[in-house]
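Note that this complex is displayed minus one protein chain, with the remaining chains in position.
Take a look at chain A:
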Amino acid sequence: MSAVLSLTDLQFAWPQQPLLLDIPQFELQRGERLFLKGPSGSGKTTLLGLLGGIQLPQQGQLTLHGTALSQLKPAARDHFRADHIGYIFQQFNLLPFLDVLGNVLLPCRFSQRRAARAVERHGSLENAAAHLLNHLGLPSELHARRADALSIGQQQRVAAARALIGSPELIIADEPTSALDYDSREGFIRLLFNECEEAGASLMFVSHDQSLAPLFDRVVDLQQLNRVSRPQEV
């Protein structure tokens, strides 16, 4: 198994603030489904920023798909992120004024690589989006609806389709189930697993909700990963 993502001796602090993250070693394998546990305030958001190349570590290496992010210029990092990472956020992460299909296709507008891969696999962008949406349980009659006309659960499935289109190597899901009721959480995660498998993507699932952890290949606690020990915030 080769690593999609690897962190070595990574250190990060916000300007004029004490060290926040100090991660000696961390790897995510191709196709792996990882549950990253982290309560709020544990540096979770900052870590996601680092993975996306929004912030750069002061120390250490962050390699994504074989490329060291810190060696890229900001514009190239943006490009690289668009090509290789799909994001799913908590909720309201669709553009309300676009229809469902328009939202799913957004990454293909900004990443030629993902657009090309989607076309390659499904013939056309629309087919690729429709295929993903149908697999995630959104029937065709919903595809032309405005995104904000859907229920929260449906919106999250649209967001998942958007993250998966064009088969990026890494899917980062940041608390994607927190707005869903308990029964639909597991269903959503299973759908997500299936699609990640089909696309050959690794999944990094970030949540504080431990009840979901047993479903994953591996569970990592950010507080144990991080050498900076911090007093537990309330």
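One rule holds in what follows: contacts are C-beta pairs under 8 Å (C-beta built on N, C-alpha and C of every residue); 3 or more make two chains touch, one makes a residue touch a chain; residues count from 1.
One rule holds in what follows: contacts and distances are computed from a predicted model.
Hidden from the displayed complex is a chain whose UniProt protein name, among "Metallophosphoesterase", "NADH-quinone oxidoreductase subunit I", "Dihydroxyacetone kinase subunit L" or "Putative ABC transport system permease protein", is "Putative ABC transport system permease protein".
Within the full complex, the residue among A:6, A:42 or A:111 touching the omitted chain is A:111. The chain that is not drawn here is touched, among residues A:23, A:94 or A:225, by A:94.
The omitted chain makes contact with just one of the residues A:55, A:70 or A:223: A:55.
Residues 45, 48-49, 52, 54-55, 75, 78-79, 81-83, 87, 89-90, 92-98, 102, 106-107, 109-111, 114, 162 of chain A touch the missing chain (whole complex, contact as defined above).
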